[in-house]
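Following this message is one structure expressed as structure tokens.
Missing here is one protein chain; the remaining ones are kept as they sit in the complex.
So, chain A:
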Amino acid sequence: MVSALFPLTVKGATTTRRGKVLAGPIDLTLDGGGTCVVIGPNGAGKTSLLRMLHGTARITRGQVTWACDTETARHHQAFVFQHPVMLRRSVIENLVYPLRVRGMPRTAARQRAVDWATRIGLGHMLERHAPVLSGGEQQKLAIARALIVEPRLLFLDEPCASLDGRAMREVEEILVQAAASGTRLILSTHDMGQARRLADQVVFLLRGKVQETGLAKNFFDQPQTSQAVAFLNGDIVE
């Protein structure tokens, strides 16, 4: 039996850097199924929150508690960064890498990597050097490289920021499929259309704090705070 990651409880979690608070204190509970979308203006702390949950930003106060121990939780997570990090290797080797790190034999890893490359439409450029791919191709590769280990929870930090309409739809399709096959998604986005399409739950961040959170349906139909109303209207919120 696999241990569950959720519910996730965040209590007063804060991350600071050289004394400056990047995000927090944040209180949040994530339970139930579905995709959680984090929204908020630039600098609101979306990236900082995701990193804190994933454990790559140091939590200086408060805590993040999973249903299982942190190490197990971490093992079942993957992260797609706002700016994709490409290993200086071929497309296929980028996909093989996380599997090899986890000890999968080379042939099996390669087979799975080819499958994923084909799925994201990069099957014809397996041997291409990943850092020379276009921004959109890199983003898709980064997502595939995260999903290839079949994480139970995937963080995506603005996964579609540099994608055109078509690439965005492709990515969303991959994400919907992943969600359908049991991967929980926590993603941040600037695109309200995308937020509406993907979100089951919304976390609206402002100045490093949770301004409003709840089911997507409620949030979009009846935002409770004036800032959320303004943000959804496309006004400048500070």
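The working rule: contacts are C-beta pairs under 8 Å (C-beta built on N, C-alpha and C of every residue); 3 or more make two chains touch, one makes a residue touch a chain; residues count from 1.
By definition in this document, contacts and distances are computed from a predicted model.
Per the UniProt record, the absent chain's protein name among "4Fe-4S ferredoxin", "ABC transporter permease", "Acyl-CoA dehydrogenase" or "Putative zinc-finger" is "ABC transporter permease".
Residue A:54 is the one among A:54, A:110, A:140 or A:184 that touches the chain missing from this view.
Listed residues A:98, A:136 or A:208: the one in touch with the omitted chain is A:98.
The missing chain lies against chain A, touching residues 54, 56, 74-75, 78-79, 81, 85, 87-89, 97-98, 101, 129, 131-132, 149.
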